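Have a look at the structure below before the remarks.
In this view, the complex is presented without one of its protein chains, the others remaining in place.
Letters A, B and C mark the chains as written, and numbering starts fresh at 1 in each.
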Amino acid sequence: MAHAAVMSGAEPGAGVYTKKLGMWTFLASEVMFFTALIGSYIVLRFGAAETWPVPTETLNIPLTALNTFILICSSVSMVKAYAAAVDDDQKWLKIWLLATVIMGAMFVGVQVYEYYHLIHDHFLPSSGLFGSTFYTMTGFHGFHVSMGVLCMSWVTIKAFRGGYAGGKYQGVEVVGLYWHFVDLVWIILFTIVYLI
Amino acid sequence: MTTAAVAERPTAAGHDGRSFIQRYIFTTDHKIIGIQFLFMSLLFLIVGGLLALMMRWQLGYPGQPMPGGGMLPETMAPDGILLPEFYNSLVTMHGTFMVFFAIMPLLVGVFANFLIPLKIGAPDMAFPRLNMASFWIAVPAGLLMVAGFFVEGGHAGAGWTAYAPLSARPDLSGVSLGQIFWLLSLAILGLSSILGSMNYITTVVNMRAPGMTWFRLPLSIWSLFITAILVLLAIPVLSGAAIMLLFDQTLGTHFFNPVEGGQPLLWQHVFWFFGHPEVYILILPAMGMVSDIISNGSRKPVFGYHSMVFAIIAIAFLGWIVWGHHMFQSGMNPMLGTTFMISTLVIAVPSAIKTFNWLGTLWRGSIHFHTPMLNAIGFVAMFVIGGLSGIYMATTPVDIFIHDTYFIVAHLHYVLFGGSLFAIFAAIYFWYPKMFGRMMSERLGKVHFVLTFIFYNLVFFPMHFLGMGGHMRRIYDPTEYEFLQPFQPMNRFITVSVFFLVAAQVPFVVNFFWSLFKGAPASENPWKDNGLEWTVSSPAPHGNFAETPTVYHGPYEFSSPLVDDDYLPQSRAVDPQPRPAPAAGD
Amino acid sequence: MGWLPESASTYASDIDLGFWVITVIVGIAFVVVEAALVLFLVRYRARPGRRAAYIHGNTTAEVIWTAVPAITVVAIGVWSAGLWSEIKGRDNFPADAVHLAIEAKQFEWNVTYPGPDGQLGTEDDFTRRNALEIPVNRPVVVDLTAEDVLHSFFVPAFRIKQDAVPGMTIPVWFEATKTGEFELACAELCGNSHYSMKGRVRVHTAEDYEEWVRSQSSPEAGQ
Partner (left out) sequence: MPTTEHKHPNYIAIWIWLAVLTAVEVLVAFISSLPRHILILALLFLAVWKALLVALYFMHLRFEPKRLLIFAVAPLPLAVIFVMAIMQEFP
């Protein structure tokens, strides 16, 4: 798109192509969104420190640790897909993208399973501040992952249609940025919600 | 993301094979989208005005049947007399519509969209389809917000600040669906704003024409750019807050419910952490556009261009660390109060710089009083009043008394109406020709300005005195209190003036629509301005520029010694090449 | 009518003083700005054959009008920080004060009095609705709470305002300097009848106050 305008100009802008810059601006706003949620969580927990239940007793840590591992793997496969796209290695591009989509879906699946059991054990959004914050934060992260899976599937289909042939890697990289961001948020959530 | 980012480079030719729908409804042309926002937000401006009118009736003539009030359903005004719960909804929705659906879209939706690509010499926005999405997401949000009036229990009535727990407890407020609609609508609108600001930032950073260096950007673009950053970072915070409150309402979470250990003050912190940057979102673009127009009107370069830019940046940054000044009396830790007082007072400094620079621009100018200029001058005169009244409230001990009184109401209308709205009027008069290819009537315009200026002051200045008398805000019937009864004549005076103020808008509405069809055809550059947008035909063609322009000067080279005319378009090369003028900053 | 309501507490006059001092300061700023504005509009209006000066700025001028407001606001800040902590600072509450508790709820003020023993939380405490009875020239400390939603304790004549927050107990102090009746208002939107959530403040002489307390706590009393 309007590359002529992007490249021209006495100053090269941020020195990155427009789509990527757009994604980074979007991620900046995402950071603030999670700031509102995580910040509120920290404050509420700090305010009720002594009455706060021990997460490791309510939540299934091993399962979630596994899930964290899955998400990390999906991040790696994503970045490998990006590398493949840059090197115009179509075969591996497709493989890595597929792997990413599948693992992303798995993550969501495991989270649904986790929710199902928690609710079954009467741990609900209405179960005190812990329930409120837990479901809000992990829920919205799960929502982000699901959105990611959708975009990713779309990119994968496009890849199979040869949409990224000839070193056209931008689409892959931009979705990748979003995907890694979601992974990054989870790394934080896993620590402060499940472990601490 | 990816889909939207893949945008066809628009062709410069006006008539390309686009259908009517593509051209005017689901268009990706930033100019048309801007105009779509214009109509939407002017509509909501009227709505907000009418709500205010009803409110004022009740305040001026408490408990008396409102003329035409009989048309309202029993749940709002049985036989024309407003109910307290309906009054609360009126206050809430007046504030909500005005802030989120009138002023904010007018500034960030209309002018950011219309001006940015035109003024930086770009064919369109970086992501035209995201841009379109941004408008078509805003529409349902607006409809949802309107729909709230007609649901069971009436519309949200906890004020535009929706303080919890009242906003979270249907059992205590009597409002359930209304508040939910309110929250959903704002969350949706937030998405629209974020998409918009992504576009603005990316476009300004990456799509400036050759030679359009940072310090050759018009101040309107600078302020819209900084504002876009504020929107990008502040709005998601509101969305987060809205979602938490929504869950408190629907899923039974306890974020703000003290019974289960939640914190009512947390809502205020999160809301105002968004809310104060928001009020600067509502003024910075106004300041920027006024700077452009004042410079044009006085045919003189903006005084202290660089300090203007740094003032904008300073205000934007400080705006993030003053939110507590809305919570001085809320039970917030008093030490924190002192900190927030200092940071708040400091904001007076960059604002002072801007004010005095505007005066400096007029000084030794050659001032032409065209309608945009009149409104811009009105802005300076009125914003100062609003800003200075802010100092009273920033001062914690004084705020103890005037907090939640009409002094605040006076302040916020002086900055929002006297400030933002006058600037918006100025901008509409100024860029109307470039939008629609016709001039607005100067005569009607001047009538509109003079009448609005007079009655606006008659309406809002007395509110300072109400506030000094201790007159609380958001009260349905002041006569309940003995100490407020002496103020009833003043309340009535304000109400009467409001009717004139609204009537004073008729010339504007007439002018607006009449000029659409009958206005004098506009030349390329009717105001003899330097901006790139004035180098293309009026209305600006699809794709804006036949070929990407090159920029040689800063935006304010009026009365330059290099040329005989008193203006020098940014894209006109003159030899000898201009010596680097300090404020042109290249 | 007088600009500000009659002042009937120890720090009311300080707050009013602050108000007027700021009025003078911003008044000057206001006059300077608006006068310059009008002057320039008249003096430099477009006239045939006169060309605007080609000036981009003036550093000295800009430094001055940055420094002056900066100094002014800092001065204002320093002054008010002191008064603020005197009024609301948690650690300097007056000693030997009458101690009351007020619980705000939709749409009334419930004032709890310590009774003859002067101790809250004892069985001779008694509660009165929308009636705040206090002695003159003696500091009063109120433990402010709310049952349901936010309210705001506002006595214009005392220049005191403090939100009442459910789940928090916020101390407020004031010392009346005049006997008589004043109005207590709710200044935070708290629901449909927010506008009519008002109470009475009656300031008695020390003797009358003792008298009143005894009359109230005697078994047959109470409404």
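Methods note: contacts are C-beta pairs under 8 Å (C-beta built on N, C-alpha and C of every residue); 3 or more make two chains touch, one makes a residue touch a chain.
Bear in mind that the values here come from a model prediction, so they are computed numbers and not experimental data.
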item	value
Among shown chains, those touching the left-out chain	A, B
Contact residue for the chain not shown (choose from B:324, B:378 or B:397)	B:324
Contacts of subunit A with the absent chain, listed as residue ranges	14-17, 21, 24-25, 27-28, 31-32, 35, 39, 42-43, 46-47, 56, 61-62, 65, 68-69, 72-73, 75-76, 78-80, 83, 86, 169-170, 173, 176-177, 180-181, 183-184, 187-188, 190-192, 194-196
Absent chain, residues of subunit B that touch it	233, 263, 265-266, 269, 273, 320-321, 324, 332-333, 335-336
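In this section, only the chains that are shown with their structure count from here on.
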item	value
Euclidean distance of C-alpha centroids - subunit A vs subunit C, Å	49
For subunit B paired with subunit C, centre-to-centre distance based on mean C-alpha positions, whole Å	31
Subunit A and subunit B, separation of their C-alpha mean positions in angstrom	34
Touching two or more other chains - residues of subunit A	none
Subunit B residues counted as touching two or more neighbouring chains	262-263
Subunit B partner contacts - residues on subunit A that touch it in the complex	1-2, 4-6, 8-11, 13-14, 17-19, 21-23, 25-26, 28-30, 32-37, 39-40, 43-44, 47-48, 51, 124-126, 128-129, 131-133, 135-136, 140, 151, 154-155, 171, 174-175, 178
Subunit B to subunit C touching residues, read off their complex	84-85, 88, 157-159, 163, 165-166, 169, 172-174, 258-259, 262-265, 298-301, 303-307, 329-331, 333-334, 337-338, 341-342, 345-346, 348-349, 352-353, 355-357, 359-360, 362-369, 377, 380-381, 384-385, 388-389, 391-392, 395-398, 400-401, 403-405, 465, 468-470, 472, 474-478, 480-483, 486-487, 558-561, 566, 581-584
Partner subunit A, residues of subunit B touching it in the complex	1-3, 5-9, 121-124, 126-127, 130, 194, 197-199, 201-202, 205-214, 232-237, 239-241, 243-244, 247, 251-255, 260-263, 266, 269-270, 273, 548
